[in-house]
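With one protein chain removed, the remaining protein chains of the complex are shown where they sit.
We call the chains A, B, C, D, E, F and G, going by the order they appear; numbering starts again at 1 in every chain.
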Amino acid sequence: MDLQTLHQLLQSVADGKLPVENAAKTLANISSEDIDYAHIDHHRSLRKGFPEVIFGQGKTPDQIIGIMDKMALQENVILVTRIDRIKADKVCEQFPDAVYHEDARMVVLKKHEMPNRGRGTILILSAGTSDIPVAKEAYITAEAMGNSVKSVFDVGVAGIHRLFRHKELIEEASVLIVAAGMEGALPSIVGGYVACPVFGVPTSVGYGASFGGIAPLLSMLNSCAANVAVVNIDAGFKAAYLAGLIATRTATALS
Amino acid sequence: MDLQTLHQLLQSVADGKLPVENAAKTLANISSEDIDYAHIDHHRSLRKGFPEVIFGQGKTPDQIIGIMDKMALQENVILVTRIDRIKADKVCEQFPDAVYHEDARMVVLKKHEMPNRGRGTILILSAGTSDIPVAKEAYITAEAMGNSVKSVFDVGVAGIHRLFRHKELIEEASVLIVAAGMEGALPSIVGGYVACPVFGVPTSVGYGASFGGIAPLLSMLNSCAANVAVVNIDAGFKAAYLAGLIATRTATALS
Amino acid sequence: MDLQTLHQLLQSVADGKLPVENAAKTLANISSEDIDYAHIDHHRSLRKGFPEVIFGQGKTPDQIIGIMDKMALQENVILVTRIDRIKADKVCEQFPDAVYHEDARMVVLKKHEMPNRGRGTILILSAGTSDIPVAKEAYITAEAMGNSVKSVFDVGVAGIHRLFRHKELIEEASVLIVAAGMEGALPSIVGGYVACPVFGVPTSVGYGASFGGIAPLLSMLNSCAANVAVVNIDAGFKAAYLAGLIATRTATALS
Amino acid sequence: MDLQTLHQLLQSVADGKLPVENAAKTLANISSEDIDYAHIDHHRSLRKGFPEVIFGQGKTPDQIIGIMDKMALQENVILVTRIDRIKADKVCEQFPDAVYHEDARMVVLKKHEMPNRGRGTILILSAGTSDIPVAKEAYITAEAMGNSVKSVFDVGVAGIHRLFRHKELIEEASVLIVAAGMEGALPSIVGGYVACPVFGVPTSVGYGASFGGIAPLLSMLNSCAANVAVVNIDAGFKAAYLAGLIATRTATALS
Amino acid sequence: MDLQTLHQLLQSVADGKLPVENAAKTLANISSEDIDYAHIDHHRSLRKGFPEVIFGQGKTPDQIIGIMDKMALQENVILVTRIDRIKADKVCEQFPDAVYHEDARMVVLKKHEMPNRGRGTILILSAGTSDIPVAKEAYITAEAMGNSVKSVFDVGVAGIHRLFRHKELIEEASVLIVAAGMEGALPSIVGGYVACPVFGVPTSVGYGASFGGIAPLLSMLNSCAANVAVVNIDAGFKAAYLAGLIATRTATALS
Amino acid sequence: MDLQTLHQLLQSVADGKLPVENAAKTLANISSEDIDYAHIDHHRSLRKGFPEVIFGQGKTPDQIIGIMDKMALQENVILVTRIDRIKADKVCEQFPDAVYHEDARMVVLKKHEMPNRGRGTILILSAGTSDIPVAKEAYITAEAMGNSVKSVFDVGVAGIHRLFRHKELIEEASVLIVAAGMEGALPSIVGGYVACPVFGVPTSVGYGASFGGIAPLLSMLNSCAANVAVVNIDAGFKAAYLAGLIATRTATALS
Amino acid sequence: MDLQTLHQLLQSVADGKLPVENAAKTLANISSEDIDYAHIDHHRSLRKGFPEVIFGQGKTPDQIIGIMDKMALQENVILVTRIDRIKADKVCEQFPDAVYHEDARMVVLKKHEMPNRGRGTILILSAGTSDIPVAKEAYITAEAMGNSVKSVFDVGVAGIHRLFRHKELIEEASVLIVAAGMEGALPSIVGGYVACPVFGVPTSVGYGASFGGIAPLLSMLNSCAANVAVVNIDAGFKAAYLAGLIATRTATALS
Partner (left out) sequence: MDLQTLHQLLQSVADGKLPVENAAKTLANISSEDIDYAHIDHHRSLRKGFPEVIFGQGKTPDQIIGIMDKMALQENVILVTRIDRIKADKVCEQFPDAVYHEDARMVVLKKHEMPNRGRGTILILSAGTSDIPVAKEAYITAEAMGNSVKSVFDVGVAGIHRLFRHKELIEEASVLIVAAGMEGALPSIVGGYVACPVFGVPTSVGYGASFGGIAPLLSMLNSCAANVAVVNIDAGFKAAYLAGLIATRTATALS
C-alpha cells in the first residue's frame, strides 16, 4: 500500500470527513505487496489486529531481511519464528533494535513497547523442562501482542501437587496455554479444573512411542475436558495468537 | 450434595450472613455423587458454568436415565450427546419434557429456557450437506448454553463464492465454528478472513483417503491461519462449548 | 496328563519318597494334550500357578466346550474371555455350574471357591462409565485367581477431585489396574501418586482421533510416571493376571 | 540404438520409401542401451515425446556423467533432478553447456533452445515462500519441455485475496500446477475456480502434524474440486511433465 | 438464477447487443441458490462446463430429490454418485427418466443425449474383476459428459500379456483411466507404455495389507512413470471428470 | 484357447513332428479368453504349472460360475478362495463334484485326484486355534496342487514345549508354512530351528494393538531368522502356492 | 523442604513423640522446590521410595547441574539418563564422585552404596548385541535402586537354545526385563516359560519395517503370554524401576 494514500485517508478520518467504519473497510481491501519471493500482506494488521508473522524456517536470511524491510515501514512490531542463531545474527546486524530470544528461537523487532491491549492474563504452563522452548515461543508472542502473560514451568502430571501450588495463578487467568510432550495429559487436568478456554500445545519432546509429538497430540484431541482446544505440534506461536484474541476481549469487558 | 445443606447455605447468603464469594468457594468444593456406574460431578455447573454433559454412546438407556434422574434435581439443562433414536425414545418416555434432535443425535432437557448469557454471536459453518449432523450438534449445544447462534451450511471451498455471499454474517460473529470433512480447507479460508477465533471440527465424512477424518484433522492442525484451533473429529459439542465460553465473555464486555 | 500318574507321583511325595522339588520339576515337564483343534497346556497351572485361559473370540461354542471338557478334569477354575451371550448360553447349558458375566463378557467355572492366595489388595479404577466392561474383565479375572479386589469406576481426569475422594483405597492397594479410553491420562496421574506398580489398560472406547485405543495406548506408553506399565488395548484379563502375580507375593510377604 | 541405423531409417522416410507410421512403430520397438549400472531408454523420446530424465538422488556424479554421455549423442535436452551443488559442479565441469539451477536442484543441458511445442500456458502457483524449490523444479521442467510457463508464488489461503489479484493469469492458463505444504488447501480453492485440470503437488514443507507432506497430500487427494489430480510429495517434475502433455495438446488445438 | 433473466441476457447476446465475453463474465458471477441443507451452485455448468454432481452418500433420498428438483430446471444432465439401490428407487420414482446403474452405484438423468463434446477417446482399464464398480463409475461419468469412452476389464499385471492384446485400443486413446486395487501396479506399466496422461484410481478392493486402498494409492503416487497422476481411493468419478477435460480439448484440437 | 487347436498341437508332439520345447513355447503365447467381466488366463497352467485361482471375494456367484464354466473345459482342478457358504452353495449346485471346505472358505473342483507331484512334505503350523481357517486355506491349496501336506495346530509360543513335541515332523519337512496372529513370533522360532525355507502368514486374528494383522506382519518381516519370508495377511493360499513350488522341486530331486 | 524441619521431625520420631505413620504422612505432603526451569520434587523419595530421575535429553549441562545441586543436599543417589559424553563430562567435572556409564548413557552419583533393598533377583535379557545399551540402562538403574541384578545378553530367538542354556538363572529370578528389537519375540518366549512378571522393552534397533521400534512394541503388546507387560521403546529405566518395586517386595516376603 502507498504510504501517502494511507496518510491522506487517515487525515480525512482525523478531520471528521470520513467515518471510521468507512475508512476501516477501505483499508481492509487494500492489496498486498509483491517482492520476488513473497506477497506481503500489509493490511493483515488492519484486518486481523496483528501483522503477518514471518516463519523463519526454510527462508534464507536475505529473504527474511527483505520481508522485514518492507514491513518495517508500516508495522510497530515484527516477529520472526523458528529462526536459528546463525540466521538471527545476520538479521539483527541489519536491524540493530531487533532482539533474538534463543530459547524461543524468535526475533522480535518493536518500534516501541506495545500498549497493553487487554487486562485479562494469559497463563502459560509447561509439563517439563524440555517443553520450555515451545512455551517460550508462546510467551514472547503473547507479550509482543500486548498481553499480560505469566508462566509456570515443569508442573507435569507425575507430581501433580506441584501444579496445585500455583492454584491462585491458574484461577485468575483468562485463558491458559499448556505445552506438554510425552503423554500430554496436563491440558486435560488443567481443563477439568478451570472454567476458561485452554489451548493445548503438543510438543515433539519425548522418545520412543512419542513419535515426534503424535502421542500428546492424540491425548489432547481426545481430552475429556470440554474446554480444551488443540493447535499443531510445537505451535507455541499459534496458541499465543489465539489466547491473545481472547484475553483482549476479556480485558475490554472489564473496562 | 445434600439439598438441605445447599438451601441453608443459600439462605445464609440471602440473609447477608455469608458473603457471596465464600459461598461460591464452598460450593466449588462439594463432592460428587456416586451411583453404581458413574460419579456425577454435581458442582461442575458451579465450577465451570455448565453441568456435566452425558456422552450417550456406550451407555445403556437405564444408565442414561439413572444419571439424568440425579442431575435433574439440580440442573436447569441436561444434554445427552451421541444418542440414537432407539435409546432416545426410552429416555424421552421417562422425561416427557426432553426433546430429541435426530439430526444432531442429542437429547435436550430444559427446565426453562436458558437466559441469553452473552450478546456475541456464534456462527456455525459447514462445508457440505453431509457435515450437517456435526454442525447441528454444535448448534444445539451452543443454544442450550444460552448463546445466540447462527448457521450457514454447504459453503465448501469447491465454490468459494457461496461463502462470500454470507460475508456480513461472518464479519459480525464473535467466534466461528467450522465443520468440514474431505480436505477440511474451509477453516483456513475463513480463518484468514476474520479476526476472531475459529474452531475447526474435522468430520468423518468422506471416502477413500479421508481415513475417517484424518485428512481434515491434519489440514486444520496445519492451517496457516494463526487463529484456527482444532477439536476432535466430529466433536461438534466441544467446539460449541469452547465457543460459548468466548461468546459469553464478549457479551459481558459490551454490557 | 494321566491322572493316575499324577496321584502316584503325589503319593510318593506324601510318603517322603520323592522330594518336593523333584516332583515339581517332573510335573513341569509333562506334556500337553491334543484335541483336533487345540493343544491343551495341562501343566500350565503347575508351571505358572494358573491354568490356561480360553480366549473365546474366534472359537465355536463346540470348540470351547471341547477344551473345557478336557480341562475340567484337572483344573479348579476355568475362565473363558471375550465370549458373547449366545455362545455363553450354549457353554453354560453344558456346564450348569458355569456363570456368565455379561458386562465382562466372561464365563467362569469354579469347582469351589479359590482360597485367597494373597493378602495384598488389587484396586481397579476406570476413567469412565464406558470403560467398565474392560475393568470388569480385570475384576472377574483377579477375583477368580484368588485375590482380594476392589474397584472405583468413573473417576476420569476431567473432574480429578472425584479420584481423590478415594485416596485411602488408593494408598492401601498393593497394585493398581487403571482402565482408560479417550486421552488415557488416568494411569499417569495415579502413577505419580502411589509407590506401587500401576498397569494401564487402554480401552477402545472413544471416538474420532481415539482410533480404537491408539490414543490412550500412546499416552500410557509415554507416561512420565516411572511405575506405569502397559498391556494391550482392552486387555483387562492380562492386567489382572500380572497384578495377581504381584499381589500374591505381597501377601506372602506379610505372613 | 545405432545412430547409423536411425539415419538410414529416417532417410527412407524422407525418400518416401517408408511410410511415417511404419517408421514410428519400428522406432518404438528399438531397444535400450546398457551400461553397467543403467539401462538407458533411448527410444523414450520417440515413444513418449521427451527423453528419460535422470533422477540424481542416490547416483554418484560418475554415474550421472556416464548416463549423460550416452544420452548426449541423441537427445536435444537432458534434465537431471534432485542434484545438489557438489554433484552438479562435477557434472557441469564435464558438460560446460549445462546449467545448474540451485533453487530447483536441477541440471539442464540443451543443445539448442526447445521450440515452443504448444501455445497453451502452464501456470505454476506456490502457497508459500518455502514451497518455491518444488515450484521451481516444475517451472524449469515445463520450460525445458518447450512450454510457455508463468508463475505466482506465496499466494496461500491465509490471505486468499492475494490469489485473486492474479485472476487474469489464472483464467488464461490451460493447466495449473499448485505446490502447497502445510494444510495444502490451495489446489482445492483454485480447482473450484477454474475449468481446466489442476495438478496438486504436496510439499514436505511444514512442521508438526504435517508429517513430511502427508497432511497436504491427504488434503489434495480429498479435494472436493473434481478437476484436481495429485502427484507424489515434492514431485514438481512429474506435475510439469503431465501439464506439458496437456498444454501441448491445447496449443495444437488452437493452431 | 432466475430463468427469465437468463433468457433476456441470452436474447441480448443473440441480438448482438451484448458481446459474448461480457455475457459469459456476467453469468460466471451469478449466485448460488439456497435450500435448507444445500447451496446449489447453478453457474458451475457455465463456469466449469459441467454442472455440480450430487454425492449421494450421507444424504437422504429427500435431500437428493430436493437438489435434483432445483437443478432439473436448468441442467441437461444430472449425476448422482455413491447411491445404493434403495435410495435410487425413491429417486427414480420421482424422476421417471432417471436411470440407475447398479454396478456403478449412480443415477443419471438426461434431458436429451449429450452431444459428443470431443473426438478424443477415453480408455478405462481395470486390473481385476472386483475393480469394475469403480471403473464403471468412471465410464458412466465420462459418457454422461459427452465423451467417447472405451473399456477393458481384468487385465492386471499377473498376466500382463492380457493387457498387450489390447495394444491398439491403448495406443489410440487420448487419455487413460486405470483402476487397480491390491498392489496397484497397472498404471505404472501402462504409463511407461503410452505418451498421453494416465489417471490412476486406487481401489479399496483387496485384503490384508491392502489397508482399504492405501497400498495401491502409495504405488501410484510413487509411480516411476512421469505421466501418471492420482486421484482419491475409489474416485472413479473424479478421474473421469479430469479425463473428460483433456479429451474434450484434444477433440477440439482436431476439428 | 481353441480345444481343437490344442489337440492338433499335442498330436504333432505325440507324433514326433513337433519337438516338446517348440510346443511348450507356442502354448505359452496363446492368448486369454474374454468373458464380459474377466480375462481368463488359460495358458497359466502351462506357463506356471497351475491354473489361475478364482478369488471369490467381491465376485457374484454368477461371475464365479461363469469363470468356472470356461475353465472346466481345460483344467483338472479349479480352486475358489474367500467364498462364503451362501455363494458356495450356489456354485456347488451348478458343479455337483465341487466340494466346499467351510473352515477354509474354499471350493475345490477336481476332475480326478492330482497325482502327487513331489515327495517333499509341506508342514503347516498354526499358532492358535483361531488361526486355523488361514492354515486350512493353505492346507487345501497345497493338497490340491498335488503335494503331501501335514499340519499341527495351536503350538504358539506361550507354551513353546508344545511345539517341540512335534520335532520329528518339523525336521522332516521340505518347507514350512507358519500361520500366526497376535505377536506373530512362531515363524522366527521355527525359522531359527530348521534349515529349510519358512513362509510366515500373518493372520488378522487378535485384538487391540494387533490392528488387523499389522503386528504379526511386522514381526515376521523383522524376523532375525534369515530363512523366513512373508506373504500378505491371511494369505494362506499364497504361502501354499510358494511352498508347493519348492516341495515339488525337492521331490524331483530325490527321484 | 527445610532440612532443619526434617531433622526436628525425625528427632520427634526417634524420641517416640511422633508415631512413624504420622511422620510419614507429613513428609508426603511437603512441597517441591522451584528453580527457574524446574520444579524439583523433593518428597518423591519419601512418597515413592526413590528420588526423581533426571531425564538428560533436551536439558543443558547447566540445567542438569543446577538440578543435581539441589537434589544432592537430600538424596543418597542421583541418576541422569539419556546423557551423552560431552554433557556428562561437564557434569562429572562438577561432581567428582559421579560416574558416567557410556554404554548406558547414564550418570550415577551415589553418596554411599545403596543397601540391598530386596533379596529377589532381577534378571535382564537382551535379544541381540545391539540391544545392550537399553539393557545396560536397565541394569544400572536397578542396581542403583539397591537390587541384586543379573544379565544375559544376545540370546535372541533365532537360536533359542542359547536362551535355554541359562535356564537356571531364568527360573531363579523374581522378575525379568527383556530388551528386544527387530521382531521383539523374546519376551513372549520367556513369558511362556516363567511364572513371574516379565517387562518387555522394545528397542529402536533394527532396520526396514522395524520403524524405530514399532514392530517389537506391537509384538510385545500382543504377546500371548499373560505375564508380559510393556514399557515405552528404549525405556530401560522404566522397566528397571518397575522391576525394582516388585523385587523389593519379594525380598521382604522372604525375611
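In the analysis below, a contact is a pair of C-beta atoms (placed from the backbone, for glycine too) under 8 Å apart; a residue touches a chain by one contact, two chains touch by 3 or more.
Being a predicted model, the structure only gives us computed values, none of them experimental.
Enquirer: In the intact complex, which of the presented chains make contact with the chain not displayed?
Expert: Contacts of the unshown chain, counting the full complex: D, E, F, G.
Enquirer: Using the document's definition of touch, tell me which of E:18, E:157 or E:195 contacts the absent chain.
Expert: E:157
Enquirer: Going by the touch rule given at the top, which residues of chain G touch the chain that is not shown?
Expert: With respect to the unshown chain, the touching residues of chain G are 128-130, 132, 153-155, 158-159, 161-162, 165, 205, 207-210.
Enquirer: Hey, which chain E residues sit against the chain that's not shown?
Expert: Counting only chain E, the missing chain is touched by 127-128, 156-160, 182-185, 188-189, 191-193, 206, 208-211, 214-216, 218-226.
Enquirer: Mind pulling the chain F residues that touch the left-out chain?
Expert: Given the touch definition above, chain F has residues 47-49, 53, 174, 193-197, 199, 217, 221-223, 226-233, 237-239, 241-242, 245-246, 249-250, 252-254 touching the missing chain.
Going forward, only the chains that are shown with their structure count from here on.
Enquirer: Distance-wise, how many Å sit between the C-alpha centres of chain B and chain E, to the nearest whole number?
Expert: Here the centre of chain E sits 39 Å away from the centre of chain B.
Enquirer: Among the residues of chain A, which are close enough to touch at least two other chains?
Expert: If we look for residues of chain A contacting two or more partner chains, we find 128, 158-159, 193, 208-210, 214, 217, 221-223, 226, 232-233.
Enquirer: Sort out which chains touch which and give me every pair.
Expert: So, checking each combination of chains, I get A-B, A-C, A-D, A-G, B-C, B-D, B-E, C-F, C-G, D-E, E-F, F-G as the touching pairs.
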